[in-house]
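Note that one protein chain of the assembly has been removed; the remaining protein chains are unaltered in position.
Just so it is clear, A and B label the chains in written order, and each chain counts residues from 1 on its own.
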Amino acid sequence: MTFNAFLEMIPISMMFASPIIITALGGLFSERSGIVNIALEGIMMVGSFTAATVTVLLESTTPFAPWIGLAAAAVAGLVYSILHAFASINLKANQTISGTALNILSSGLTIYLCQIIFHQQRTKVFQMSIQRVTVPYLSDIPLLGKLFFTSIYPTFYVAVVLVVVTWFVVYKTRFGLRMRACGENPQAAASMGINVAKMRYAGVLISGLLAGLAGGIMVLTTDIQFTQNSIHGTGFIAIASLVFGKWNPYGVLGTGIFFGFSTALSFYAKDIPVLSAAPIEFFYMLPYLMTIIALVIFAGKSVGPKAAGEIYDSGKR
Amino acid sequence: MAYIVEMLNITKDFPGIRANDNVTLQVEERSIHALLGENGAGKSTLMSILFGLYHPEEGVIKIRGKEVHIEDPNVATKLGIGMVHQHFKLVHNFTVTQNIILGMEPHQGPIVDVHAAEKKVEELSKLYGFAVDPRAKIEDISVGMQQRVEILKMLYRDAEILIFDEPTAVLTPQEIEELMQIMRRLVKEGKTILLISHKLKEIKEVADVCTVLRRGKLVKTVRVANTSEEEMAQMMVGREVNFHVQKAPAKPDEVFLQVENLNVKNTKGVLGTKNLSFELHGGEILGICGIDGNGQTELVQAITGLTKVESGRILLHGKDITHYSIKERTDAGIGHIPEDRQLHGLVLDFNLDENLVIHNYYKPPFAHSGILNKKAIRVNAERLIKEFDIRSGQGPSTPARAMSGGNQQKAILAREIDRSPDVFIVVQPTRGLDVGAVEYIHKRIIAERDKGKAILLVSLELDEIMDLSDRIAVIFSGEIVGTVDAKATNENELGLMMSGSLRKDGQQPHTSTARRNA
Partner (left out) sequence: MTKRSEKLVLPIISIVLGFLVGTIIIIATGRSVSGMFIALFKSFTGIDLSGGQAFNPRYIGEFVVQTMPIILTGLSFAFAARTGLFCIGAEGQLMVGSAAASAAALYISAPAYIHVPLVLLSAMLAGALWGAIPGFLKAYFNVPEVTVSIMLNYVGLYLNNFMVLNVFGSADRIKTAFFPQSALLESPFLESITRNSRLNWGFIPVILMLFLFSFIINKTTFGFSLRAVGYNKEAARYAGMKVRRNIVVSLMIAGAFSGLAGAVITTGTFNFGRVIAASEGYGFDGIAVALVGSNEAIGILLAGMLFGMLKAAQPLMQVQGIPREIAGIIQAAIVLFVAMQQGIKMIIGKFEKRKASAPVAEGERV
């Protein structure tokens, strides 16, 4: 494999990693507040559909169409996640079933709307998307400049910034302390006067915002239109990334990059002597296999929020 | 008389039951006021209303003479009311400080000011003589220390009225003494204390006034100094209480169960029992007494087969069963009434009849070649229901979940006794049960002893141990520190052994371990 091809793998890895990291951060907020959210996949679909649709509809009138699309995607994700919040918090639904239902729903709803708007089972191809950038000055740094600041999708920087922001909010602020209490011991939090339901709504809605944004990023960087297969399990890989990263923002950054890398590998395998002998399907499988292995290694020492997934009954003492 | 708290004509209903029926409570300022009653008397409910967790159907609450409506714990806190719950409400992986300030954090904008918080906690701790480490994690400190964190939570919020819900259930005798001193000191500093308890001795020792509740109604409010324990007990249960169960003297047989040098690890990977040895004879009740967490759980789990043994032997009728599976042990003659009946003893979502055959469901007559015989299972249940007077709404097909605690325990007892095991491991058999159920279960345990069975009784209730046992072995820090004749010992001696200050096995007590991390 040539050095250039290797260099090319870095931005490609980061391109794939960004939506994983951002979605996983969303999952972090939700689970730290005590709500398991496996609807991240579905929320990403809603986000990517929104981003693609808005971009297509606006690209003839403004050069900012993709960015507006991203903003719309984040909002759409937030709105969609209200369903999960309502079902899980107000109606005390089983969170895994609710999440699964929302995944099915988003799959149907997005393509349904494609048919209504575009009269086909996918959006139209968009012409504008998120372009790669080269950061002035920083790209002149020897080696690092070439790797991380030349011709990189800016979405990766967004992901890194969000990681730092998440760490700060969760561990340094009052909001973060209270949210974590809701995820570890909601009875204790309630006895201190914290509104557990409100905190959990915040957690879920933030996860919706982030997953929607990530879905938008994903379609605008890795694809040319939104189809039923645009997300293909990335939401679930994000959950694995969260577990693998031990529900810690910096852990998520690391594991997200790792999964992004393994996805990129499937494209470059044929250029690497040892790997080119393996069938292409093996590389498609790779992220999912890695996830399983990661879960086996780390699930035993699970350090997730203690009360995540349990239905909070305010009548219980 | 200036009452700081008045709860007047309080009535509170839950579905199917009137938990508080026209109860009036008046608390003097700077006093320790006890609430005495059995399980289900309504004391916790009344205090939960005061703390804003429940709303009364009828009645008026006055704080310092002014009528108030306590909507939720926030309102209660603002009124200066704080509650130390029986089951601590602490976040296990937060620090002491984080738990105390949660919900009322000192802050710079959105950021928590950790430094200021720790300082305030240290100050409060010094003022009341608590000696807590603000940076310690809850999961690393002792139970007594955790309770102090709960108290500090209230003091941090300038609570004037402190409610303690059964605070001594989890403490060593020494820690209980320390808590009493803390309570007296709090009163000296101007606080008022409400103490929920069913322990007459403690009320006698520390309370000024006592309100007795029974089945949701107020019985009487008395001055503790002028009332005897017997009088209070009678008010509590409404009849002459037989403090001691009647039993014939034991006729011990040969050794049924022998435990030799048992070493078992606990869930944290540390040794829970250390070279523990004892003998259990047929026809006797051996009581294992000790504070929760000193190795009883590991001992029981090792004998019943739930946990693997690191080293040591367990012999049943001379046969080495140390490595037998659970099923093999049950078949060999070990019966077990588990500590947590709802977690281990029953499958709550099964019916009563299914639960009653949970050990034998695969054997004839309950099954043939893998197919269940539902009729035989039902008939078996009907028989046991009759013999043990198990109250169940729908007979054999009652879901276990719908049965009361006492009847659930009777079901477990029925199942185990019916199998007629030679060795009975009975753990906390009467926890959470009312006096009637307790009496019945104690009677049946003694009956099994009189049939010649060997009973190992593990209980955290000292009274129960002293009442039922023929011999008492005290467990402390994973070892048996002394075995005494039940008739020849008293509470003080047992308490000292339970906290490691006294040993009757020929060894010196380790004075450093005699005090838990205080």
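Observations on the structure shown:
Here, contacts are C-beta pairs under 8 Å (C-beta built on N, C-alpha and C of every residue); 3 or more make two chains touch, one makes a residue touch a chain.
Since we're looking at a predicted model, the values are computed, not measured.
Touching the chain that is not shown, out of A:45, A:65 or A:83: A:83 (per the contact rule at the top). Within the complete assembly, B:406 is the residue of B:52, B:406 or B:421 that touches the hidden chain. When the missing chain is restored to the complex, the residue among A:5, A:160 or A:289 that touches it is A:289. The chain not shown here is touched by just one of B:180, B:372 or B:462, and that residue is B:372. Summary of contacts with the chain left out: across A:46, A:102 or A:179, the touching residue is A:102. Panel shows chain A; residues 38, 83, 87, 90-94, 96-98, 100-105, 107-109, 111-113, 115-116, 121, 228-229, 232-233, 236, 239-240, 243, 279, 281-282, 284-285, 288-289, 291-292, 295-296, 299-300, 302, 311 of it touch the chain omitted from the view. Mapped onto chain B, the interface with the missing chain covers residues 14-17, 19, 39-42, 44-45, 304, 306, 325-327, 330, 336, 338, 343-350, 354, 358-359, 361-362, 367, 370-372, 393, 399, 401-407, 432-434, 436-437.
The rule is simple: only the chains that are shown with their structure count from here on.
The distance from the centre of chain A to the centre of chain B, each centre being the mean of the chain's C-alpha atoms, comes to 46 Å. Of all residues in chain B, only 48, 53, 72-74, 77, 83, 85, 87, 89-94, 98-99, 102-105, 107, 110-112, 153 touch chain A in the complex they form.
Here chain A touches chain B in the complex through residues 172-175, 177-178, 180-181, 184-185, 187-194, 306, 317, going by the rule given at the top.
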